[in-house]
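So the structure is just underneath, and the comments pick up after that.
All protein chains but one are shown at their positions in the complex.
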Amino acid sequence: MIIVLKPDATKKQILHIEQKIKELGLKPMLSAGKERTIIGVIGEEDKARLQPFEAFPGVESVVPIQKPYKFVSREFKKENSIIKLAPGVEIGGQKFIVMAGPCTVENRDRLVNIANLVKKSGAKVLRGGAFKPRTSPYSFQGLKDKGMKFLYEAKKMTGLPIITELMDPRDLPLFLKYADIIQIGARNMQNFELLKEVGKTRKPVLLKRGMASTIKDFLLSAEYIVSEGNHNIILCERGIRTFEDATRFTLDISAVPVIKKLSHLPVVIDPSHCSGIWDYVAPLSKAAVAVGADGLLIEVHDDPEKAMCDGPQALKPAKFEILMQELKSIAKAIGRTI
Amino acid sequence: MIIVLKPDATKKQILHIEQKIKELGLKPMLSAGKERTIIGVIGEEDKARLQPFEAFPGVESVVPIQKPYKFVSREFKKENSIIKLAPGVEIGGQKFIVMAGPCTVENRDRLVNIANLVKKSGAKVLRGGAFKPRTSPYSFQGLKDKGMKFLYEAKKMTGLPIITELMDPRDLPLFLKYADIIQIGARNMQNFELLKEVGKTRKPVLLKRGMASTIKDFLLSAEYIVSEGNHNIILCERGIRTFEDATRFTLDISAVPVIKKLSHLPVVIDPSHCSGIWDYVAPLSKAAVAVGADGLLIEVHDDPEKAMCDGPQALKPAKFEILMQELKSIAKAIGRTI
Amino acid sequence: MIIVLKPDATKKQILHIEQKIKELGLKPMLSAGKERTIIGVIGEEDKARLQPFEAFPGVESVVPIQKPYKFVSREFKKENSIIKLAPGVEIGGQKFIVMAGPCTVENRDRLVNIANLVKKSGAKVLRGGAFKPRTSPYSFQGLKDKGMKFLYEAKKMTGLPIITELMDPRDLPLFLKYADIIQIGARNMQNFELLKEVGKTRKPVLLKRGMASTIKDFLLSAEYIVSEGNHNIILCERGIRTFEDATRFTLDISAVPVIKKLSHLPVVIDPSHCSGIWDYVAPLSKAAVAVGADGLLIEVHDDPEKAMCDGPQALKPAKFEILMQELKSIAKAIGRTI
Partner (left out) sequence: MIIVLKPDATKKQILHIEQKIKELGLKPMLSAGKERTIIGVIGEEDKARLQPFEAFPGVESVVPIQKPYKFVSREFKKENSIIKLAPGVEIGGQKFIVMAGPCTVENRDRLVNIANLVKKSGAKVLRGGAFKPRTSPYSFQGLKDKGMKFLYEAKKMTGLPIITELMDPRDLPLFLKYADIIQIGARNMQNFELLKEVGKTRKPVLLKRGMASTIKDFLLSAEYIVSEGNHNIILCERGIRTFEDATRFTLDISAVPVIKKLSHLPVVIDPSHCSGIWDYVAPLSKAAVAVGADGLLIEVHDDPEKAMCDGPQALKPAKFEILMQELKSIAKAIGRTI
C-alpha cells in the first residue's frame, strides 16, 4: 500500500501516520518526492486495510498494491483449475463445454425434448431455471419445486448434469438434492449471505458477474465462496450495463483474458442474456471460443414464440445444431475440442 | 404496446401476430407506414407482455407504452405518500428528514455518543449497520445480533427511531423486533426473495437503488414490496456506477425529480456512499435539499480514523452540526423545514 | 510515479528499470514488499511519463502520483480565478451568473425578444447557437454567419454579452469579432486543434465536459487552452453518458465540488442539455446553486413548439422568471447573490 500525502502535509501528521503503521506491525517507508511525499507500507496489505488511512489528516489518497483476493488468484495457484461437474464432464481443461437449455422450466415434456435435442448437438450440461429472478413482480416467477423435479427427471432420462439458479438460502437443501451445478445470478453476485451458504457446500457453483461489477468485485465475490471452503467455482461473464442499448447488456469479452491472467478459475460466457436477441447469439458464441473462454451457457427453446421467459433470445434447436458445428471448427483451429 | 414490423414482413406473418393479440383478449390496430407497418396493441399491456412478440417472425422490435409498475406510480396515486417512521416522525411531507449515524455499529458507548450528537444537531433518525455487506470476505462484517441490541439501546436512550440494513430473510424476526426502518441495500435491490419478505411486513422499508439499476428497475423493485402489501417505502438514491472515478459512484441527482414525476413515494439521498469522501458530503447534501429530496442519510463518526468501516466518508459531529445549519437555511429558502 | 513489479520480476529486469530511471535524470527508490517489489520514481513525473514503463519486462503496472495538469490546478493557484466576461460582468466570485437564451438563433426579432425577457429576469449573458453540432446531418445546422450577426445586434440592443459555440478553427475570426465568450461543445472537448486555436486568443472560453470524459480528461483539455496562454476558462458540466435513459445524460453534480478541489477555475452547469426535458431544468438549477457552482447555462424559448432545435428542453420566459426568483432565495441562503 502506498499512502500519498497532500502537498502541505505537516511533519506531525506524517509522524502520526508512521506510528499507526508501526502499531499494525507493518513498516513505513518514507519517500519525499518533488511535489509530494509518499509512504510505502511494507508488509501484509490486509492489515493495512483495517485502518482507514484516507481519513487521516494530511492524506490525499491511498493506492493499494496487493490484490485484495487470494485463493482465487493466479498467484495463489499457477495452473488452471479444472472443475469436475459430473462423471466424465469437467470444465477448465482442453475441452470446451456447452451448457444449453430453456431459460425456464415450463413443463416436463418440453424440457426433456429440448434436453435430448441439445445433447444430440453436443451440449454437455442442461440449463433451465426453476426459480426465476424477474425484474417485475408480475412476470412468471418459475415452477419452483416442481421445476426442480422436472430438471431431475430430465437428467435421469438424458444423462446430462443440470445447472439451475439458486436465489434464497432457504432453498439450498433442494438444490443439494437435485442440482449438479448451482448458479448464482448476476443480481445476487453480491448477495454475500447466499455466497457464504454455497461456500459451505462442495457443489460446483457457476457465479455470474453482476451487471455493475468490476472484475475485481467479481473475483472478491468468488473469494467469498472459496473462503468458506468451496473451490469448485466457474465464473460467468454475462454482460455489463453501459449506455449502449442496441443490446440488453454489453458483453465484456475482454473479461475473459483479464480473468485468465488474474485467476486460475474457468470462465464461461452467456451470449443469450448479454445480447437479449437470438440473432447475436451465434456470432458472440464463436467469439467466446476464439477469445479463450472455457464454455458457453446458451438458451435453446423449441418454440420461442411460446416461451414463458426470454423467448426473443432463445435459439431454435436447428440453429443451435448449426452453431455447434461452427463452434467445433473454431475450437479445432485453436487446439480445443467440444 | 407497439409492435414494429420488419420492412419485409409478410402478410402471413402479420395475420399470425394479429391472431395472437386477439387470443390474449386484446385488439390489434394495424397502421401501414411509408417504410414500416406497425401494430398497436389496445388493452392491458400486462397481458401483451406475456407473449414474447420479439420472437415472432417478421417483428423488428416491441415498444412498451404503459408503465410496467402500478401501485408505486404517480398515476395510481396523485398525492405524495407520507410514511410514518415513528411517533411524530414522518417523511414525504413538508418536513425534510435527516438520518445520521455511523456506518457500522462498533460498540454501545460510541453509538450512544454519536446518537446524542446527531440528535442535538437535528437528525430525526439514527442510522447504523449491524449486518454489513462488504465487497471483501476479509473486511469486518458487522456485530450482527449484538449490534442490533446496541441500536435498540441507543434508541431507548435517545428516542431516535433506528434504521439498519437487512441482508438475509432469516434475520427478519430480529429486525421486526428491534428496527424502526428496514434498509435494503443497493446490492440487494434485486434480491427479489428479500423484497417479498419485507413486503409481507408493514415496517417502513428504505430501498436503495442498485448501482446499475435504471429508475424503471428501481420502481419495479419497490413494486415487488408493494405487491405483497407493504406500502411504507422510502426510495434512496445512492449513486450509480459510471466511468468517472473521482467519486466512488456518480450521484444521479436528476433521479429525484424523475422519480417525483413517476411515483408518489418519498425520495432521500445518501451523499456519503455515493461520493465515498467526506469532503463532498456537505455540498451534495445541500444539493439534495435544493433539488427537492425528502431527506438525507448521512454517515457521522466521532473518530473516523478509528472507524471500522468507511471512515473516509464520515463527517465529524462538529462538521455535521455546521452542515445542519446550512441545510436549514436552504430548506427555508424553498419553503421546507428541517 | 510508482512502478509495481510482477511477483516474479528478475534482478536483471529491476536493474534495467532502475537504469532507465536514472537516464531520465530521476531517482529510483526500491522497496521490497512481502508480495511485490515496487520502485518509487523521485523527481518530475512528466519526465518519467515519457518512458512507457508498462512495456518493460517485469512491470505489472504503473501508478501515477502527481497530477498530469499544472496551470489549471489548485496547487498552481490557490485562490479562485475570476474571469471577466464583459464590463461589470465577471464569473467565479461571489456573484452567481445565469446565461440564458434559445438553443439556436432562429431570427433577429425572436432573439431580441428572448434576450430582453431573460435580461429582465436577471440573466447576465445571452446564449444562442449560430453554428449547431447536430447528431444527424439532416437536422437544422444553424444560421451560421447570419446568426452571428443577429447575436451581435441583440447584444447591442440589450447590452448582454453573448456566448456562442465554435466548431471549426476556420470560423475563429468571426467569433473574435462578434462573440464575448467562445463555447467549445462537449463533442469537441478533445478536438485538440480547436483547443489550441482558442488558447492562442485571450477571449473567455466556456469549455463543456465531454460526455465520456473523466474530470481528469476535462482538466487536461482546459490545460491545452492554458498552455497556449489563454487563462480565461470557464468549465461547464453538462451531463455524462450512463445507462440511465430517463434523462438524456446524467448530470454529474459531484463534479462541481470535485473540480473546485482540484482546480481554481469557475464551474457552471447546463441543466437543459443534461436532462433534455424542461421539467427537470428548475430542480437541477436549484441544486446547481446549492452545490456551489458559479453559474448556469439555461435554454429559454418564447415558443418551444416552434423551436428549430431542442424545444423539449427549453423553459418559457414565465417559468424562467419564477425560477430566477427561487434561485435568488437559495443563493441568498448560501451567501451569494444573483
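We call the chains A, B and C, going by the order they appear; numbering starts again at 1 in every chain.
By our rule, a residue touches a chain if its C-beta (ideal position, glycine included) is under 8 Å from a C-beta of that chain, and two chains touch if they have at least 3 such contacts.
Here the structure is a predicted model, which is why all the values come from computation and not from measurement.
Trainee: Determine which one of A:V256, A:I298 or A:I338 touches the chain that has been left out.
Mentor: Residue touching the absent chain, from the options given: A:V256.
Trainee: Just one of B:T242, B:S272, B:S285 or B:Q313 touches the chain that is missing; which is it?
Mentor: Of the listed residues, the one touching the omitted chain is B:T242.
Trainee: Would you mind spotting which of C:P102, C:G210 or C:P257 touches the chain that isn't drawn?
Mentor: C:G210
Trainee: Given the full complex, what residues of subunit C touch the hidden partner chain?
Mentor: 20, 46, 49-52, 54-56, 68-69, 133-140, 167-170, 187-188, 190-193, 196, 210-212, 217, 220, 223-224, 227, 240-241, 277-278, 304-305, 307, 310-312, 314
Trainee: Touching residues of subunit A against the unshown chain: what are they?
Mentor: Touching the chain left out of view, subunit A contributes residues 212, 214-216, 240, 242-247, 250-258, 261, 274-275, 279-280, 283-284, 286-292, 326, 329-330, 332-334.
Trainee: Contacts of subunit B with the missing chain: which residues?
Mentor: So the residues of subunit B touching the missing chain come out as 2, 4, 7, 29, 31-36, 38, 40, 42-45, 63, 65-66, 75, 241-243, 245.
The rule is simple: only the chains that are shown with their structure count from here on.
Trainee: Could you grab the centroid distance between subunit A and subunit C? Build each centroid from C-alpha atoms only and quote it in angstrom.
Mentor: That gives a centre separation of 38 Å.
Trainee: Once you find the CA centre of subunit A and the CA centre of subunit B, what distance in Å lies between them?
Mentor: Subunit A and subunit B have C-alpha centres separated by 26 Å.
Trainee: Any idea how many Å lie between the Cα centroids of subunit B and subunit C?
Mentor: So the centroids are 31 Å from each other.
Trainee: Indicate the residues of subunit A shared as contacts by at least two other chains.
Mentor: Subunit A, residues with two or more chain partners: 241.
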